[in-house]
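Below is one structure, written out as structure tokens; the observations come after it.
Every protein chain of the complex appears in place save one, which is left out.
For subunit A:
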Amino acid sequence: MIEVKNLHKSFGDVHILKGIDTTFEKGKTSLVIGQSGSGKTVFLKCLLGLFDYEEGSISYDGKIYKQLNEDERRNLRAEIGMVFQGSALFDSMTIAENVMFPLQMFTKQSKSEMEERVNFVLKRVNLDNAHNKMPSEASGGMQKRVAIARAIVNNPKYLFCDEPNSGLDPKTAIVIDNLIQEITDEYNITTVINSHDMNSVMEIGEKIVFLKDGHKAWEGSHKTIFKTDNEVVTDFVYSSNLFKKVRKMYLEENQ
């Protein structure tokens, strides 16, 4: 479980995160949503330890990040898996080498053990025949799946995904969403996803945190987001005509 208390982050005079409080539970897929510029990426980078923050605290299963020493932070980071928006696969390595990388860095496994684990994980993300391809030879959807495989290969406790669907067609996006959901359930990990994709919200948003101008404007789930009267959330959710129609139908059905 990840607990965030009163998180503040500024860049110079620009106050980006203005006191965020929330909790991300173990075994659940949590989504952080909001418009571009709402502070989602900065929030995620604070959770990842890539950005230092001025005020507040983040704790991972009770361990407060700022109170950890260098070695403890390093150990904590080894328990984190991250799927970047652009996949961030290492260009100079094959797909199998990319997935094997965290094992090489953090475990003392033999080569055959690592290969076995890589085969298993690549099979899990339905990429059993792509071992020797270079990332540049893989499609966007494949790259995302490799990134997921690399993120989970070392059995992380926490999985973070930054816009995992960006640049993917709707069908592939659903495949990626479902894969993240299944992996979260299977490995009982704490998953936090940054997104502004409403399909993801509907599919996998067991918990949703809505950010607006660096504040937490709303918190709920995919079951409650379509019922809320919070104007900030409805403005965002129903900015698409499709969702306006869905809401209209929903309200008509419930009248």
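Assume a contact is a pair of C-beta atoms (placed from the backbone, for glycine too) under 8 Å apart; a residue touches a chain by one contact, two chains touch by 3 or more; residues count from 1.
Note that in this section contacts and distances are computed from a predicted model.
*Asks:* Quick one: find the hidden chain's UniProt protein name among "Glycosyltransferase", "Phospholipid/cholesterol/gamma-HCH transport system permease protein", "Dolichyl-phosphate-mannose-protein mannosyltransferase" or "DsbE family thiol:disulfide interchange protein".
*Replies:* "Phospholipid/cholesterol/gamma-HCH transport system permease protein"
*Asks:* Could you tell me which of A:I80, A:A96 or A:V192 touches the chain that is not displayed?
*Replies:* Residue touching the absent chain, from the options given: A:I80.
*Asks:* For the chain left off this view, which of A:D13, A:D91, A:D229 or A:E252 is in contact with it?
*Replies:* Reading the full complex, the residue touching the unseen chain is A:D91.
*Asks:* Residues of subunit A in contact with the chain that isn't shown?
*Replies:* Touch with the absent chain occurs at residues 48-50, 70, 73-78, 80, 82, 84-86, 88-92, 102, 104-106, 160.
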